[in-house]
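One structure below.
Omission of a single protein chain aside, the complex is shown with its protein chains in their original locations.
Chain IDs A and B follow the sequence of writing; residue 1 opens each chain.
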Amino acid sequence: MKPGVGGSFRSTSAAGRLKAFAAELEAAAQASLKMYFRYPAWLIADVLTTPAWLVVILVPILLFLPKEQWSNPQVLSTFFWGFIFWDVVSAGLWSFGMAVRREQQMGTLEPLLLTNANRAVLFSRNFFSRTVALALSLAYVYAFFTVIFGVNPLISNPAGVAASLLLGLLASMGFGLVYGALVLRFKNVGPLNNVLQFVILGLCGAFVPITSLPEALRAVSYAIPHTYAVDLLRHYGLGTPTLLPTPQELLLLTCYTATLLSLGFTALERVERALKRTGQLGAY
Amino acid sequence: MLQPIKAVNLVKAFTTREGGQLLRGRRRVVEALRGVSFEVRKGGVFGLLGPNGAGKTTTIKILSTLLLPDAGDAWVMGYHVVREAAKVREVIGVSLYSDRGFYWKLSGRENLAYFARLYHLDSKYAKERIRYLLKLLDLEEDADRLVEEYSTGMKSKLNIARALLHDPPVLFLDEPTIGLDPNSARKVREVILDLKREGKTVLLTTHNMFEADMVCDRVAIISKGQIVAVGAPSELKAKVAEHKAIEVSLVGYSESIEESLRNTPGVLGVATRLRDPVAGVADLKVVYDSDLSLREALSKLLASNAKVLSVKSVEPTLEEVFVVMTGERLEEG
Partner (left out) sequence: MRRVRNAFSTLSAVVVKEMKIMSRYPGFLFMVAAIPFMFGGMIMGIGYAVAGPSAFANFAANTGVGNPLLYTTLGGVLMIGSMLLVENTAGIIREEQMMGTFELHYLTPNSTMLLWLFHSLSTSLLTLMIMAVDVAAVLAWQGSLLSPAEWLVAALVTLLGLLPLAGIGLAVAALTVRFKEVWAIANVVSSFIALLSGFYYPLEVFPAAVRLISQALPTSHAAQILRSVMSEGLSAARLQLWERIALMAALGAAYLLLGRALYSRWEDEARSRGELSKY
C-alpha cells in the first residue's frame, strides 16, 4: 500500500472544510449512538428504575395535597413535564458536563486532541445519544404515568414540545460545556453535580412556576436558560401562559443557547491550553 | 537542510504536592526537562533512551503538541510545535499509552474508523487502510471484538495502528513494545524497521537498551531531564569500548560497599540493582578502565562483609554507556 495515496481529503477550500466537518459529525454521531446502545444494562436499568423513582419523588409531594387531588390531571401533568425536564438538566451536568472528564479518565482525550477535528464536534458528541435517550424517556415515562397514576399527561402541541425539548437540550449542552471546562480544570466535582442539579431544578421552576419563588431567587431564575426552556415546555404541553410573549421567549432562548454554546467551546479551548501548560491533559 | 524534528533547549517543570494526612501537603517542583536539544535526521529511527522519570514522555508530548514547554523551541517538519500546532498534528502520528486511549464499547476496527474520520480520511481509503494496518499488526482476527476484551498487548498494537492511520511522515512512539510478549515485540520492531525503509522519520522512547541497539540509527541518552550523550549506538559503545565491565552478584549489600567501589581509582561507574532489600542480595555493574582497578575493586569486595556469589565479565552495551554517563542503571527510576 503506497504511503500517502488516497489519504486525507483535507484541502484549504471551503468545500474541503465542509466535507471534513461533515465527516467529523458523522463519525461523532455513529460513535455516540453505538456506545449508547452497547450498554444494554443501563438502557434496561433506566426503564426499570423510572417507575420506582417516579413514586419515590411524587408520592411524598402528593402527601401535601388532600387525597382527592391525587389524580388531578393538571397537577400530575405538571409533574410529568417537570420529570421530563429533569432529564434535560441532568444531561447538561452528567452527559455533557462530565463528558470531557470521562475522555480524560479513559485516556482518549489526548488522542482526540492529537487530531485537528473541530473541538465543538468532539465535545458535543453526546448530543446525539442524549436526543435518542430523551425521546425514549418521554415514551416510557408517559406510559408509567398512565399506568401508575391512571392519568394521560397533557400534550397540547407536540411540535412545540419537541422544539422546546431540543432547544432545552442544546442550552443544557452549552451550560454543560462551560461546566465541563471547570470539571476539566478542577477534576473532582462529582458531588457538585448533585447539588447543582437540585439548585437548577428549583430555580428554573421545573415543578412549580418561578412566580412562587422569593423575589431574590426569581432574579436568578430569569438569568438561567433552563427557566425559559421549561416554561416553553409547559406552555406547549399544558397550554399554560409563558413568562414573556411566546415568540420573544423562543428568540431569547435561542440567543441564550447560541451564547452558551460559544462560551462553552471557548472555555474548553482555554482549559485545553492551560492543561497543556501544566501537563495535566492526560492526567486521570 | 530542514530536519524533520528539531528541539532546542526545551525546559519543562511540573508542580506537585506531597505528604499531608487529611489535606494534600506541600508543593514540590519537579524539573522534567532541563534544556533538552537534539535533531532527528530524515528517514531514520531516533531513540530516546533513559529510565522511568528521565523525561522521555515529556519530550514526546511537547513535540506532539500535547504539552507546552516552559522554555525552548521545537519544530516538526519545519512547523513550530507551539505556534503552528495544528500543522504539526497533520504530519505526525503518535502512540502513547500501552493500554488506555480507546473506547471500550467499540471494537478495534470501529475505534480506528472513528479516528480515521477525525483525521478526515476518505471512507473507502480509510476502510482499506484499516484492513492493511490490522493485518500488519496481527490484529485481524480480533478486529471486531470490543476493546474491553483486548489484552494489554493487543491494545498496544492498536495504538500503533492508530498512529499510522493517516500515514504521517513523522512518528512518535512512546515505549512501543512495553507489555508485549517477545513475538509481538519482535513484530513491532519489524514494523518500525519497515517504516524506516519507507522513508518515515521515527522518534521512539524506550528503556530497553536491546531495542535501542537493534532498531535505532541514533540514540540520545536522557537522564534526569538532560541529554547526556547522542550518537549512533556503535559510536556510543565505542566511547566505552576501552572500558570494561563486570557484573557482581552478592549477599549483604550496603551503600558503603558501593561507595568504596566508586572511590576506587580507575572505576568509572557503579550501578546497583537490589534484588532483595532484606537479605541485601544485589547485582552490581562495575565499569573500570584497567586490570589494576579491577584487582583493587575485587579486593575491596572480598574484604567487605558481603558474600560474593558470582563475578562475570560483560560485553559493553548501551547500558555501560548509561552507567558511565549517569552512574545509574537503565532499569532504575
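The working rule: a residue touches a chain if its C-beta (ideal position, glycine included) is under 8 Å from a C-beta of that chain, and two chains touch if they have at least 3 such contacts.
Quick caveat, the model's predicted, so the values are computed rather than measured.
Only one residue in the set A:Leu18, A:Val208 or A:Ala223 touches the chain that does not appear here, and it is A:Val208. Touching the chain that is not shown, out of A:Leu63, A:Val147 or A:Ala216: A:Leu63 (per the contact rule at the top). Considering the full assembly, A:Asn194 is the residue among A:Ser71, A:Asn152, A:Asn194 or A:Thr266 that touches the omitted chain. On the side of chain A, touch with the chain left out of the figure occurs at residues 39, 41-42, 44-45, 48-49, 52-53, 55-57, 59-61, 63-67, 75, 78, 188-192, 194-195, 198, 201-202, 207-209, 212.
Quick note on the criterion: only the chains that are shown with their structure count from here on.
Across the complex, chain B meets chain A through its residues 12, 14-15, 32, 58, 61, 64-68, 86, 89-90, 92, 94, 96-97, 100-106, 110, 113-115, 117-122, 124-125, 128-129, 132, 146, 162, 166-167, 198-200. Interface of chain A with chain B (complex): residues 1, 3-4, 6-10, 19-20, 23-24, 26-27, 30-31, 34-35, 38-39, 106-108, 110-117, 122, 273, 276-279, 281-282.
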